[in-house]
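All protein chains of the complex are present and in place, except for one that has been dropped.
So that you can tell them apart, the chains are marked A and B in the order they are listed, and the count of residues begins at 1 in each.
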Amino acid sequence: MTTEAKNRELLLLFFEPDEKPDPAKKEAFLKNVMTGQITRATKMTLHRMLLIQVKYIRKTAWLAALMILLIAALITKGNPDSVLQIAALTPLLAFVTEIETRRSYAYGMAELEMTTAFSLRSIRYARFMILGLFDMAVLAGISLLIRKYVAMSVLLTLAHLLLPFLLTMTGALLLERTAFGRSHPYGSGVLALLISAGTGFLLLPAGPLAMSLNKTLIMQGYAWILEIAAVLMLITVIALFCTNVKQETEMTTLWS
Amino acid sequence: MSFDISMQYDRLYRYCYYHTYNRILAQDIVQEAFTRYMERYGSLNEKNAVPYLYVIARNLCIDHYRRQGTQAEKYLQEQTYEQEQTIGLTESEDNTLITKLSVQRALSRLSEEERELLLLISVNEVSAREAGMILGISRFAVYRRLRLAQKHLRTELGKEGIDGDY
Partner (left out) sequence: MELRIDRVSKQYKNKIAVDRLSATLHAGVTGLLGANGAGKTTLMRMICGVLTPTSGEITYNGVPVSEERYRSVLGYLPQEFGCYPEFSGRDFLLYFAALKGMPRNEAEIRSEELLETVGLADVSKKRVRTYSGGMKQRLGIAQALLNRPQVLILDEPTAGLDPMERVRFRELIGEIGKSSIVLLSTHIVSDVEHIADHILMMKNGQLLWQGEWKESDGSLEEFYLREFRE
C-alpha cells in the first residue's frame, strides 16, 4: 500500500462517520438530481443530440456521398453528358441516407428508443438533418467543382443533381407510410434504381430519352423549371418527413 | 475528469458529519448543497462543481453552529476526556479500536484548519487548487500548510505510539 493510502486509512479511523447516510433517502435524492440534470440538459442540447447522432451514423453513409464526389471528379472532364450521369447516381445516395435514418427499425431498437428522453423522433430528425444536409452539401460541392467543364450555371447543375435525389427521397418516404413499405425496407432501393435508370443510366434505353428531354428544356430556355421543381421537391421531402415521423412516434398496428 | 455523484455525495456527507456529528442534519445539508448548486449552475460537470459544493455545505454547517463553535471541536474534547477515563479497561481489546482512539487524540491536538486540510485533501481527495478555493487561500498556501499539518500529525501520532511510514 502506498504511503498516501496508509495515511488515508489512518485518518479514516477518525473521519469516517459512525452513522452512515440513510440509503433510501440518498437514492431518492440522487434520482431527483438526475431528473433535474436531464430537464436542464435537454433544453440546451438539440446540438448535443446532433453531435451524438453524428457519432452513431455509420461510416458507409458518409462514404456514399464522398464516393459520388470522387466519381464526379473522375468522369467530368471532356464528358458532355457528365451532369446527367452523376445525377443518375444520386438516387442511390438518397436510398443509403434514408435507410440510415431508419436503422432503429431494422435492428429492433426502435421500441426502446421511443422511451428515452431524446426519443426516436428526435433521433430520426437528427439523422435526417445531418445526413441530408451533408449529402446536399456534397452535391453543391460537386456542382461548384464541375462548373468549368459544364455548359450550365451552378444552380442549374445543382438542380439536376438534386431532382433525382429528392424524387427518390419522396418516393421512399411515401413508401414508408404503407404497410408494404414498412415490412420491406429495401423497397426504396428498387425505387432508387428505377429513378436512376430514368435519369440517364446510359446502359438503359430510358437514358437517351432523358438526355434529349433535358437538352430540349435547356435550349428552349425553360431550364428554370428544373430549378423550381428542385425547390418544390425539397419542401415536399421535408414536409413528408415531418408527418411521417410524427405518425411514427408510437408503434403502429402492423409493426407490433 | 469525471463526476461520480454517488461518491461525492458520500464524501460531502463525511465532511458535513465531521462538522455536525448529526446524521440527519449532515444529510440534509449535503442534499441542500446539491440542490443549491443545481439551481445556480445546472450541470455537475463543471470544473468547479466540487469546490462549490463544499463551500455551500461548509457555509450551511457554519450557519448552524455559529455560536457554538464547530461541533467537531466540542465532540473531540468530550470524546477524548471520556476515552481517557476508560482507556485502562479497553487496552486488552481490538487493536483497531486502540488505534482509533490514538488517532483521535492525536488529531485533537491539531488546529481546526489542519484537520480540515487533512479531511479535504488526504481523505476526500480534493485537489490543492480546489481546497484553496474552499478555504480561501492560495494553492501554495495549501501545499505549505498541508505539509505542516502532516508533519504535525506524524509528531502527535508518534506521541501516541504510532510510528512508521504513512
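One rule holds in what follows: contacts are C-beta pairs under 8 Å (C-beta built on N, C-alpha and C of every residue); 3 or more make two chains touch, one makes a residue touch a chain.
Fair warning: this is a prediction, and the values are worked out from it, not measured in the lab.
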*Hidden partner chain, touching residue among A:A5, A:A28 or A:I228*: A:A28
*In terms of residues, what is the contact footprint of the unshown chain on chain A?*
24, 27-28, 30-31, 34-35, 37-39, 41-42, 45, 52, 56, 103, 107-109, 111-119, 123, 250-251, 253, 256
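Just so we're on the same page, only the chains that are shown with their structure count from here on.
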*So how far apart, in whole Å, are chain A and chain B when each is placed at the average of its C-alpha atoms?*
54
*Could you pull out which chain A residues touch chain B in their complex?*
3-4, 6-8, 10-17, 19-22, 25-26, 29-30, 33, 36-37, 40-41
*Show which residues of chain B lie in contact with chain A when the two form their complex.*
5-6, 9-10, 13-14, 17-18, 23, 26-27, 30-31, 34, 38, 42-44, 96, 99-100, 103-104, 107, 118-119, 122-123, 150, 157, 162, 165-166
